[in-house]
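With one protein chain held back, the other chains of the complex are shown just where they sit.
Chains: A and B, in written order; residue numbering restarts at 1 for each.
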Amino acid sequence: MDTLPVASGDAAEPLTPAQLRELYSLMVAVRHLDTSAIAWQRQGIIPGYAPELGQEAAQVGSGYAVDTTRDFVFPTYREMGVARTMGVDMVAYMSTHKATWHGGLYDPLESRLAPIQAVVAGSVLHAVGWAHGQTLDGTDGVALTYFGDGASSQGDIHEALNFAAVLKAPVVFFVQNNGWAISVPTERQVAGGSVAARAAGYGMPALQIDGDDVVAVVEATRRAFAHARAGNGPVLIEAMTYRRGPHSTSDDPGRYRSLDEERDGAGTDPLERFRQRLLADGIADEAFFAGALAAAKAEEDQIRTGIQALGSRPGTEMFDLVFQETTPALQAQAANWREESEHV
Amino acid sequence: MSNSILEGALIVESPAATTVMSMQQALNRALDEVLAENPKTLIFGEDCGRLGGVFRITDGLQAKHGEQRVFDTPLAESGILGMSVGLAMAGFHPIPEVQFDGFAYPAINQIVCQIARMNYRSRGTLPMPITLRVPSFGGIRAPEHHGESLEALFAHVPGLKVVSPSNPHEAYHLLKYAATRPDPVIFMEPKSRYWQKGEVDLARHDAAGGSPTGAKVMREGRHLTLVAWGAMVARCLQVAELAAEDGIDIEVLDLRWLKPIDAAALAASVRKTRRAVVVHEAPLTSGLGAEVAQLITQSCFDTLRAPVERVTGFDVPYPSGDLEDEYIPNIDRILFGIQRVLEYKRG
Partner (left out) sequence: MAEISFPLPDLGEGLIEATVLEWLVAPGDQVERNQPLVEVETTKSAVELPSPQAGKVVRIHGGPGDKINVGEPLIVFEVPDNTAGIVGTVPKEEAPKRRVRLSAVLDED
C-alpha cells in the first residue's frame, strides 16, 4: 500500500554503498546490544529489558532518515535501535532499563529524542503538538513518532491522526506492526488488519512497507519526511515486522505462541537478509561483516562497563526535579527525607 | 456497608482449617469461584485471557470458563472501562482488569464520568456492578506508571467504593465480596505482595463469620495505632514487632476499605491507644492519610495525646527503581513518625 505522492529531490536518491554499509553496521550494533541487554538482565546487571529483536531494520532504517539538526523524535520504550542510529549516548539511554531514571539520562533537547515513554501511545499527540509548533515558528522540522499495533487501539491515536491531518502538521507516524502486543496478536488487535488503511479516513497518505527490509524503510521514511517538510501534512508508515523475542525479559511467549508460529510469523531475519543482499550486490564482504561485528562487540563492552559503573541518582533529585520553582512544602519534605532516610 | 465497631475490631483467630497460598493464588481462586457462582460475571482486559494476565491472576480461567467469559481486549483502557458500563447496563457483572495502576489514567474519564455516576444519573435503574481490579502500589522496580497509588483519586470520586487487601486471606475474601456487590468497587491489589504466601481460611472470613467490610485489627496494642492498607500493612506489622523490643505496644489497623472508611474502627482503636500514625505509599498532600487523620481527630480529639502523624510517600512523581526504597515509607521513617508522636508534649 502506497498513497504517498512520489517525492523528488534528496529523498529519491538511492543509498550509496557507503551508506548501505553504515546501515549494516548500525543494525549489527543494535542487534548485539539488544541481545546483550537480555544477558545483562540474566546476569543481574539490569532488572529488566524490553527486547526489539527482529525490529532492527524498522528502527535503524527510520532513524536513519532523521535530521538531528531540525527534526525531533518521539519514542516508546522499545526504540533502542532508533536511539542508537540517532547517535544518542547509549549508557544514558540504557539507564532507563537499569531503573536509574524513568526517561533515561540523555538530554532530549540535545539528542532530539524525547524521553523514553512507558505509556502506550503516550507521546504521539506530543509529536503533533511539536510539529504544529514548527509550523507556527515557520521552521521546517519534522516530528517522527513511534507506536505499535497495540497502541493503535488507544483513543489518543485517533486524536493524534485527526489533529495532525486537520492542522496539516509535519508529522511522520511510524507504526512498527510487530505482530504482538504482549500476548495479543495483531489479528485480535487491529480490526481490518492494517493501521495504514486507517489513514485514508483522515485524508492522510500512508505506506505499508516491509519493515524487515532496511533499504525499503529508509526510502519510505525519507519520502515521508520530504512530504511533511514541504508543508504537505502528515504521513503514516506501517512497517510490517515481527517481535521475535518476548515482550520483556519477564515475559514467557511459550504461554501464548508456539515456536512454529514464531518461525512462520518472523520470516527471514532482517539482519541476515540485508547481509545476503550486500554480498550479492558486491557492496560488502566477509571481512567487512567481521569488522562490523567486532566493532559492535567493543561498543557493547563499553556500554556495559558504563552501565555497571552507573550508580543510583542522589535521592535529592526526587525533590529537585519536580518543579522549576520548588515549593516550601516540598522543601520541607526533602529536609525530612535527608534527616530520616539519606544514605540508609 | 456496615461500619460497626464490632466488625472493625475483630481479631483474626487461628482458624481450624487453612490453606497456604500466595495472594496471586488466592485472587485466582476467588475469581474462579466467582465465575462459577455467577454466570453473568465476565473477566476481561489486556492479556487476561490466553496469557492469564501479566501477573497470572487470571491464569487458567479462560481455559476453564471459556473465551466468552474470560477474554483479551484490544490495548485500550478507556475502551475496557467504557465497555464495562454497557455490559453492566445489559445485566452483566464485569470484572475488568487495568493492567497496572498507571494505566488507569487513560480510563479516568470512563471511571469518573460514567461508572461512578450511572446509577445516580439513572435514578438507580442502571446499577454499575463493576469490580475493577487494579494491580497497584510500588516496590517491584518496574518502569514508569507501574508503581502508583491512586486510592485518594478514586476515593474522592462520589459513586466509587475502594478496597485493598493486605494478605492472601484478605485478598480471597475481599475479592469474593467485592465481586458480588451491586456497586462499582475499585479493587487495588498490592503487586509487591502477590507472591508472599499466607494462610487462607477459605470457609470463613473471620472467627465471627462476618462479612469482609470495614477495617480489621491485625495486631492488638495499647500505646499507639498504626493505620495502613495494602502492602504497608505487612511493613507496619514488622514495625510493631520492632517497637515491642523498645517496650512500645503497637496496634496495627488494616483499613482495607478506603471508601467507605471504617470511622468506627478508627475511633475504637485510637480511643484505646490515644496515639495514631497513618502510613501510605501515596504522596503526602491530599493523600488518604489526611482523611484518616481528620476522622480520628473528630472522634478522639479529647483523648488524643498527640496530633496524628502521617508517614507517606513524597509529593514527587513515583521514582525509578533505584530510588524506590527512598520513596516508600521504610521501617525507620515509620519509627521516626512513631517517636514524634510518643514524645509530643502539649503546650
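Just so we're on the same page, a contact is a pair of C-beta atoms (placed from the backbone, for glycine too) under 8 Å apart; a residue touches a chain by one contact, two chains touch by 3 or more.
Computed from a prediction, not measured in an experiment: that's the story for all the values here.
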item: Chain not shown: contacting residue from A:Thr16, A:Thr139 or A:Ser250; value: A:Ser250
item: Selected residue (touches chain absent from view) among B:Gly45, B:Pro74 or B:Gly139; value: B:Gly139
item: Contact footprint on chain A, counting only the chain that is left out; value: 38, 42, 47-48, 182, 246-248, 250-254, 259, 262, 344
item: On chain B, residues whose C-beta touches the chain left out of the figure; value: 22, 24, 47, 54-56, 59, 135, 139-143, 146, 191-192, 194-196, 223, 238-239, 241-243, 246-248, 321, 331-332, 335-336, 338-339, 342-343
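Keep this in mind: only the chains that are shown with their structure count from here on.
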item: Centroid spacing, where centroids are CA-atom means, of chain A and chain B in whole angstrom; value: 37
item: Of all residues in chain A, those that touch chain B in their complex; value: 47-48, 77, 96, 98-103, 118-120, 150-151, 153-156, 181-184, 188-189, 255-256, 312-313, 315, 317-319, 322, 329-330, 333-334, 337, 340-341, 344
item: Of all residues in chain B, those that touch chain A in their complex; value: 46-47, 49-52, 54, 72, 74-76, 78-79, 102, 105-106, 141-146, 284-285, 314-317, 319-327, 330, 332-333, 336
